[in-house]
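A single protein chain has been removed from this complex, and every other one stays in its place.
Note that the chains take the letters A, B and C in the order they are written out, and that residue 1 is the start of every chain.
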Amino acid sequence: MALNIAYFSWVRERMGVAGEMVDLPADVGDLGALIAWLAARDGRGALAFAEPNRIRAAIDGSMTGSDAPLAGVGEVALFPPVTGG
Amino acid sequence: MALNIAYFSWVRERMGVAGEMVDLPADVGDLGALIAWLAARDGRGALAFAEPNRIRAAIDGSMTGSDAPLAGVGEVALFPPVTGG
Amino acid sequence: MIRVSVQSAAIDIAAEFDLHDAGGHGASASFIGRVRGDDGLAELFLEHHPQMTEAGLAALAHAASDRWKLSALTLVHRVGAMAPGETIVLVLTSSAHRAEALAAVEYLIDRLKTDVMLWKRESFADGRVQWVEEREGDQRRAERWE
Partner (left out) sequence: MIRVSVQSAAIDIAAEFDLHDAGGHGASASFIGRVRGDDGLAELFLEHHPQMTEAGLAALAHAASDRWKLSALTLVHRVGAMAPGETIVLVLTSSAHRAEALAAVEYLIDRLKTDVMLWKRESFADGRVQWVEEREGDQRRAERWE
């Protein structure tokens, strides 16, 4: 499955890109699995996602939990806790 | 004892004056007694102080309860509950 | 910096924000109360005690700055006659931290309604004139801070 991922803040810096389109293996079905897959894929992923509990996610603009399914999703954003205001 | 009294809001209107200097009988020792004495003194006092629980007071600028003693006091203000803000 | 004013002139919100030195503080919170033109209200009159009202506001301002770490506090209350839409009161606080600025504003406006010698009189288009009654909710809100 093709999926657009956007990265922000230090996740973006560690990944070295603001976003990418990935071709997801069939067994990566939810956000938690996506984060584990990115962490295992290469060195920059290992660095960015070393602490999955510090990663937050939004699917098509809505913040969501790590059990959110990926089927039919347009864009996933991965980032540290937000710090606006 | 001579005492300055200031009236505000509808207490002032019912008393017909913004203030007065009264010569207090010796047995009028606290605020509650002062209010009762004014209510008994004449018609306008009876009107203004018909409901003592609706009257608030300040002594020399500080809001105070009806058991506050009057000895040594400069000015007493009598008024309904405040409604600023 | 504490600024307290009881004034019969209109309250200039922008000028007060400037005076408050907005640029220097991490967080600023404000409350503005205005005359509501409900039920055909034509004029609101605020009666005050020439000295005690300002002293009451100043006491309140000092109580707030004892209670919270504030870098500035502005408390301006209008008195006399005003028309619907005009500003009755401005409360403005600044602090390094938002929680303190916000709490202080809420404290000041709550206590202002129960602790300061000010009385509102409403005049309506149909000729009715009435003194505003104390509201029980105001008393409860003010007591939260004790």
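The definition used in the following text is that a residue touches a chain if its C-beta (ideal position, glycine included) is under 8 Å from a C-beta of that chain, and two chains touch if they have at least 3 such contacts.
Since the structure is predicted, the reported quantities are computational estimates derived from the model, not experimental observations.
Within the full complex, the chain left out of the display contacts the shown chains A, C.
Those residues of chain A that touch the chain absent from the view are 6, 8-10, 12, 58, 61, 63, 77, 79-85. By the touch criterion stated above, the residues of chain C touching the omitted chain are 13-14, 17, 22-34, 36, 85, 96, 98-99, 101-102, 105-106, 109, 141.
The rule is short, and it goes like this: only the chains that are shown with their structure count from here on.
Under the touch definition stated at the top, chain A and chain B share no contacting partner at all.
Summarising the inter-chain contacts, the pair of chains with the most C-beta pairs in contact is B-C.
Centres computed as Cα averages put chain A at a distance of 72 Å from chain B.
If each chain is reduced to the centroid of its CA atoms, chain B and chain C end up 26 Å from each other.
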